[in-house]
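Have a look at the structure that comes next, please.
One protein chain is absent from this view; the other protein chains keep their places.
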Amino acid sequence: MAVMSYLEAIRETLRQELRRDPRIMIYGEDVGVRGGVFRVTEGLQAEFGEDRVMDSPLAEAAIIGTAIGAAVNGLRPVPEIQFADFIFPAANQIIQEAARIRYRSNGDFHVPLVIRAPFGGGVHGALYHSQSVEAFFAHVPGLKVVIPGTPYDAKGLLAAAIQDDDPVLYLEHKAAYRSLKGEVPSERYVIPLGKADVKREGTDVSLITYGLMVSYSLKAAEALAKEGVSVEVVDLRSIRPLDVEAIVATARKTGKVLIVHEDNLTGGVGGEVSALIAEHALFDLDAPIMRLAGPDVPAMPYSPPLEHAFMVTPEKIQQAALKLARF
Amino acid sequence: MADNGLTPELMKEMYYYMVLSRAVDDRMWILNRQGKAPVVYSSNGHEAAQVGSAFALNRGEDWICPYYRDLALVLAYGMSVRDVMLHLLGRAQDPNSGGRQMPAHWGHRQLHILTGGSVVATQDVHATGLALASKVLKDGRVSVAYFGEGSTSQGEFHEALNFAAVHKLPVIFFNENNGYAISVPARKQMAVMDVAARAAGYGMPGVIVDGNDPLKVYEVTREAAERARSGDGPTLIEAKTYRFVPHSSDDDDRAYRSREEVQEWKKRDPLVMFEQRLTEDGILNDDNLTAMRQQIKDLVNDATDFAEQAPLPDPGTLYAEVYGS
Partner (left out) sequence: MIDVVKMPQLGESVTEGTIGKWLKQVGDPVEKYESLLEVMTDKVNAEVPAPVSGVVAKILVPEGTTVDIGVAICEIAVEGAEGAAAPAGSPAAEAVAVGPAADAGGGAGLAEGRGRYSPAVRRLAEEHGINPAEVAGTGAGGRVTRQDILQAIDSAVPASPPPPAAAPAERAPAATGPAAVLAGAPAVIDEGDTVEPLGAVRKVIAERMVRSKQTVPHAWLMVEADVTGLAGLRERIKDEFKQREGVSLTYLPFMLRAVVEGLRAVPALNAQWNGDSIVAKKRISLGIAAATERGLVVPVIKDADQKNIVGLAKSVRDVVQRARTGRLTLEDLTGGTFTVDNTGAVGTVLTYPIINAPEVAIVTLESIVRRPVVIGDMIGIRSMVNLCLSFDHRVVDGAEAGQFLQVVKKHLEGIGPDASVY
């Protein structure tokens, strides 16, 4: 088994999938010759040609809208939105078209489509290159939203998304691309969408999280173990559909839950997870459900002190979890 | 008119679909006024543009992406009158949507009619994407987006034309310009006279055609389809026409159009003009016209009764078809 970065795991999965199924096609801004602004698709056009790895005009609604048409006519497109922050011109195509086509045609049509988009902050990207956009899309029935937190999961979830017959938004954390490394099997495997994963078992406090915050939470858990606090870390992996069973199970187990995400606090995934716990595990709760999330400001500022003040860090997670453990 | 591949039999069939569409249209308004159909959108006046273009395509193989004005188009493309009525009345067996969408939101996978939503111009990029797949898979299909001139103010119209031209995709952008987006006249949508003028900016041919003449529409569409199939890329067609009725059964066009203007256009009713021409050419006569009218009347009555008696959707199916798995 090879050690790969999160980015390499995604690239190798794309390569493996392009080899496996001739209907798969990648396109977007700069994905061809340049191999993407983050180099995720580097070398793929050289191997598969311009018909299958194509540079498109700079127009997000057209990228997603054409992908919908292409999917209906037999391709399995994997378009890239260069930064998640740029997805909003295509929001109508994603929410009102891709996600509704199966329902509005009563199952006559469906749209096998994976939209890849780098998201998240901590990389000096400022307001329009740092956003977490998942909560907007997690609100939409008909759409699936997947966010891997490790290189291993990045591969299995991407393969699952590509073979899924419904539109999937696959969000990749920019800060994870090169900082996260891990063992990734070379053979193809899929991780079912909608299934969370307990990344670390514990008994005192549960951290429920996803994306880059998985690795940050594991760091916090490691530090807290030295103080005698046993922390369970649950990686949601899919935020639509949510794994209700796993969420309720960890809440019942520890009775103390801290939900961590980088996306804004209000209306974020944390609110939904809290509601599920309140509905299903009230009599097992031993403390208020807590959320640690990005602050309710329009987006992440540029200058380092401001950016740091915005970001959720392992230290902040550790502090919040300790407070909860001592409640 | 030589060499266009149209036999007398095909021209008679074109006329049949135009008359059929008008008859179905009329019945839909009656059902609305009876309180049975909540809302109706007509193709009344657009029949020549729609039927003429449909006949130029490889029906059932080429993809069409219609909008709400396209009743005559989908009938000519193979949708049955019963299917139209099931859709109008929101019945469970409506093949367009199982009773989920508003009337005139066409979609039928088997007939290669792409399902559409209500936000205008979204289908322009879908047609471009269908054509992208045709180019990659080399399936020989052409895709056609149909849209009103109001929707050409939308970004997706321009994005679609640009994308299709850059990648030389086998797609036709077919504009039915009736001069009004509900109440807003074309001069308030654009500062140029013709939608077709847009084509030059994207590097594709823009063609203006009399949308009330089915044979001329047929010819330009056929030419555009040949261009597309031979790898020369997209064409923008602007069919100039007029709608004879309000935008919908909820609209009253007296607020924005003079009766004189409507009457002036009605002199050029495509049904009347085409009937006159085919009669002069000896293709239509009293006998076959009478038979055709009776056939259409029976078909519309049958479809109305069929749909009215068809079951409504079971509320238990509300949660069906959100995801495949």
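In this document, chain identifiers A and B correspond to the written order of the chains, with residue numbering beginning at 1 in each.
Keep this in mind: a contact is a pair of C-beta atoms (placed from the backbone, for glycine too) under 8 Å apart; a residue touches a chain by one contact, two chains touch by 3 or more.
Being a predicted model, the structure only gives us computed values, none of them experimental.
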Touching the absent chain when the full complex is considered, from B:252, B:281 or B:298: B:252
Per the touch definition above, residue among A:223, A:285 or A:299 touching the missing chain: A:285
Touch with the omitted chain, as defined above, among B:30, B:182, B:272 or B:291: B:30
Touching residues on chain B - with respect to the absent chain: 30, 32-35, 38-39, 89, 91, 246, 249-252, 305, 308-312, 315, 318
Residues in chain A touching the chain absent from view: 249, 255, 275, 278-280, 282-290, 323-324, 326-327
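Please note the rule applied: only the chains that are shown with their structure count from here on.
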Separation of chain A from chain B, taking each centre as the mean of its C-alpha atoms, in whole Å: 41
Partner chain A, residues of chain B touching it in the complex: 63, 65, 94-101, 105, 107-109, 114-115, 117, 119, 122, 124-137, 139, 141, 143, 155-156, 159-160, 162-163, 166-167, 320-325
Interfacial residue positions of chain A with respect to chain B in the complex: 23, 25, 51-52, 54, 56-57, 59, 61-62, 64-75, 77, 89, 92-93, 96-97, 100-110, 141-142, 144, 164-166
